[in-house]
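These notes concern the structure reproduced below.
As you look at this complex, bear in mind that one protein chain is not there, while each of the others sits in place.
Lettered A and B in written order, each chain numbered from 1.
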């Protein structure tokens, strides 16, 4: 049970961390000054959440590693984030679609977690849910703006969709770890999460006048199992460079 | 020319207080203006409510009219409670 829970906490924490890291890469390069603030706000929320999840995971694992160690010393094969969030930022259409698909999933997941049988999870999720409600509202509005904006923005969204969509299979396809945690009352109903995600995507895409693709099908990679795309290694190489170069250092 | 509209931002800092002007934001529409104002003017818990108004829609009094508009109220002291002298026996009123 503890092993499952630790796995699941790493998934939540790693996804938030990697998504935030991608947002950091927009720093100073966002399409408007107002977006600089907004992207950094979302990133700040996510690093804060990652810290909460990883701290809990570290306590349960109790093997001498703390949250920083988990974030900055694990190899890519030990990272458990969704494939979706490790994908490169691309243009703003790709960035917004990644953010939106992640937010819609995150929102549904947290709605289950606020009713978790685990009080610690309940507490972290309650705070995170407020933040993610806002993230979803923002990214959903941007999907609408870009989908139903100019001809160019629409074409960019249509071009971005296939780059991102295939990775959404992980958002709606629960594995055995998650099934067991659901049965134990720790996390929400997985079918419900999938349905909520799908409904959110359909409603937003309709407003954005974008076509919803056929459900993505399973393929070889699985972020949750630590089998990532090639992008994660480079992302971690940058993020972890200082703690790796100076393993005994305090910062 | 700016691509986005300039909105003036008003923040209610606490329940029970008036909204107060704090500055402006650029946004494509009012909904975005609220979000941009939230990111810019309430990062440190400064607000419980926001108003945004397109700057072009605000009508302001002109400084040249300062005297005709505001000076006449200066000598109307009977509008203030302290103008009325009551005997001490009345107590607090």
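The criterion applied here is as follows: contacts are C-beta pairs under 8 Å (C-beta built on N, C-alpha and C of every residue); 3 or more make two chains touch, one makes a residue touch a chain.
Throughout what follows, contacts and distances are computed from a predicted model.
Tell me the UniProt name of the left-out chain, picking from "Cytochrome c oxidase subunit 3", "Copper ABC transporter ATP-binding protein", "3-oxoacyl-[acyl-carrier-protein] synthase 2" or "1,2-phenylacetyl-CoA epoxidase, subunit A".
Record says "1,2-phenylacetyl-CoA epoxidase, subunit A".
Checking the contacts here: which visible chains does the omitted one touch?
The chain that is not shown touches these displayed chains: A, B.
Would you mind spotting which of A:59, A:75 or A:152 touches the chain that isn't drawn?
Among A:59, A:75 or A:152, only A:152 touches the chain that is not shown.
Considering the entire assembly, which residues of chain A contact the chain that has been omitted?
21, 24-25, 27-37, 40-41, 43-44, 47-48, 50-51, 54, 67-68, 71-72, 91-92, 144-146, 148-150, 152-153, 156, 238-239, 241-243, 246, 248-251
Name, in rising order, the residues on chain B that touch the hidden chain in the full complex.
1-4, 6, 23-26, 28-29, 32, 39-40, 43-44, 60, 62-63
In this text, only the chains that are shown with their structure count from here on.
For chain A, which residues are in contact with chain B within the complex?
That would be residues 32-34, 37-38, 41, 138, 141, 145 of chain A.
In the complex of these two chains, what residues of chain B are touching chain A?
4, 25-28, 31-32, 35-36, 39-40, 43
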